[in-house]
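What follows is a single structure, written as structure tokens, with notes after it.
A single protein chain has been removed from this complex, and every other one stays in its place.
Per-chain numbering from 1; labels A and B assigned in written order.
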Amino acid sequence: MATVTVEQVRKSFAGREVLAKLDLVMSEGELVCLLGPSGCGKTTLLRIIAGFISPDAGSVVVAGTNVTHLSPRARRMGMVFQSYSLFPNMTAVENVKFGPRVAGRPKAEQDSRAKELLDLVGLSQHGSKYPHQLSGGQQQRVALARALAVQPQVLLLDEPLSALDAKVRVQLRDEIRRIQRETGVTTVLVTHDQEEALSISDRVAVMNAGRLLQVASPAAIYRDPADGFVARFIGAGAVLPGMAEGQTVRMGALVLPAWAAANHANGAKVELLLRPEVVTFSALDGDVPPGGVAGEVRESVFLGALTRLRMSVAAVPELSIWSDLPSEEAEALKIGRRVVASWDPARPRVVAA
Amino acid sequence: MSDRLGFGGWMILTLAFVFFSVPLGMSAAFSFWEGGDRYGFAAYRWLAASPDLGNALWLSVQLALATVVSLVVLLVPAMIFMNLYAPKLRPLFEFIAALPFVIPAIALVAGLTELFSGEQWGWLKETPFFLVIPYFFLALPYVYRALDVGLQSIDLTTLTEAGQSLGADMRQIIGLVVLPSLRSALVGSMLLTLAVVVGEFTFANVLLFRTYAVFINQIGQHEATAAAALSFASFLATWAAMLIVLIAGSRKKGER
Partner (left out) sequence: MKAPIAWLFIGAFIAVSATFLVAPTVMLAIQAFSDDDGWTFQYLLDLQQYRYWVAFQHSLQLSVASATVGVVAGALIAFAMLKSATPRWLNQAVTSFSAVAANFAGVPLAFAFVSTIGSLGLLTNLLKRAGIDLYGMGFSLFSITGLTVVYSYFQIPLMVIVITPAIQALRPAWREAAENLGASGGEYWRHVGLPVLAPSLLAGWILLFGSAFSAYATAYALTSGNIGLVTTEIANVLSGNVASEPQIGAALSVGMIVVMVAVLGLSTWLTKRASRWVKQV
């Protein structure tokens, strides 16, 4: 268990900057998800931490030791790859034993360690199977056990769930979290799936184009995105560009109430974030009430207790606003119905554009 | 454990380069030697003037074409039909295709000689086209392999059912679906067959037919520079044949 500090790390491939002066500090036993669109540099950062890539500048410090120039072998980090990384010529047990074996641990210790870890990932029955005899989810469990068998200071997972189908994914995700809590190993998990990141991390690190945009708890990221990119990338809802004007955001002729706009200078370019749970749609037959935005229902997605409606704004038809309503209420608002969107002006966030 | 070639890698490739280029370069150089310190095309001119070269080459080409025809007529349809109607026979086909590997060419010649030893078979052993029999089996293993890969890559059963559900009959399915998907495998392995048969020596030499390879050997025994010229030219010809095979093969990838 160890703290991990990534300091001012930079990396370019063939003159193209992939990581730009990146800093990340993780405390002991923490699970941080690197979240970002494909190609933003997540894998590169993870592989720099693991030691497969050396950074052009900056350092990686683990438990107070600078490991930047250590080989991957010497770093004591467990790594789980996207898929098919199990040694095909070894059974599940042999795979798990591999680390202790090359470290020259006594046979008895290898065996007990492998057994313990296969138990931990719930595969004690499948120890003697070869990788091709295991399902994708089982293979990733073995890979996890194998990575943990070296008692790593840090566990690194690069999109370990992306090759699995939806149901297995959720199961294994929860299990990774449980095992991570039980072992208390400091963990970095790379993903491009926001739901995955929000559901299992202590903190989420949102990346784009080689930069860390925000590192915070899932709730904070959701509630308080640092900028428009994070707001768009995490959660649903509308992100509307406009201009701060007192306690409103002005978009052309529309004036949208949001107290948070007062935190920005008048005339500053801002973006207004309207989450579906903040917005209410109601049927509109007469005039538009003050602070409301008129529009027409365009889409309705039943989610169980809630139904998510989308309306297009009458004044600017390319703009959409979403609202989650209790399904009974939503039933009355058929597609094509004229509605007005309204919200408590205290709730929406306003970020600098 | 790196992706770089490293010192060892360069050493290996350099040694390989030396080993593979020296005999070629030396025989090319040797083929231009006209005695003393004169160099020129004498050996090539001498070869071009030899009427026997043309005859031998023509015989080899005829045999190669006959072999290709026999493969197209006997092997290709049998494999397609086996896959369509009698997949149970696959192990038998695999066995037959593996036999030529276990039975060395020279042993097959011995066997054929013995089998057709009677007087009544004289006519068969007189004609050089007798050679097409062993050549067929010489080519069988790799033509079979190439076609098998081609046939496995299309899911024949599903395709057939899909075709039938669209109202196609068997002839249309074979013509429109199966053969086109085998085209590159066919072209590649048939070109290889041509190259191999033209260069084949064992059968022809033992059965006393004057094919191209036998001719080269005969003149090579007393005309050293001509032999070098021929071996250099043969290398270039093999190169040309393989280039066509490679191009035929890469067209396949482009199509998919």
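We take it that contacts are C-beta pairs under 8 Å (C-beta built on N, C-alpha and C of every residue); 3 or more make two chains touch, one makes a residue touch a chain.
Small disclaimer: the values here were computed from a predicted structure and weren't measured.
Asks: Of B:A49, B:L115 or B:L166, which residue touches the hidden chain?
Replies: B:L115
Asks: Out of A:A63, A:M90, A:V170 or A:A353, point to the residue that touches the absent chain in the complete complex.
Replies: In the complete complex, the chain left out is touched by residue A:M90.
Asks: By the contact criterion defined above, which parts of chain A meet the unshown chain? Give residue numbers in ascending order.
Replies: Within chain A, the residues that touch the unshown chain are 50, 52, 71-73, 76-79, 81-82, 84-91, 98-99, 101-103, 130-132, 143, 146-147, 149-150.
Asks: Against the chain that's been left off, what residues of chain B make contact? List them.
Replies: 1-5, 8-10, 12-13, 16, 19-20, 22-24, 26-27, 29-31, 74-75, 77-78, 81-82, 84-86, 89, 92, 96, 99-115, 133, 136-137, 170, 192, 195-196, 199-202, 205-206, 208, 213, 216-217, 220-221, 224, 227-228, 230-232, 234-235, 238-239, 241-243, 245-246
The working rule: only the chains that are shown with their structure count from here on.
Asks: Indicate the whole-number Å distance between the mean C-alpha point of chain A and the mean C-alpha point of chain B.
Replies: About 57 Å, centre to centre.
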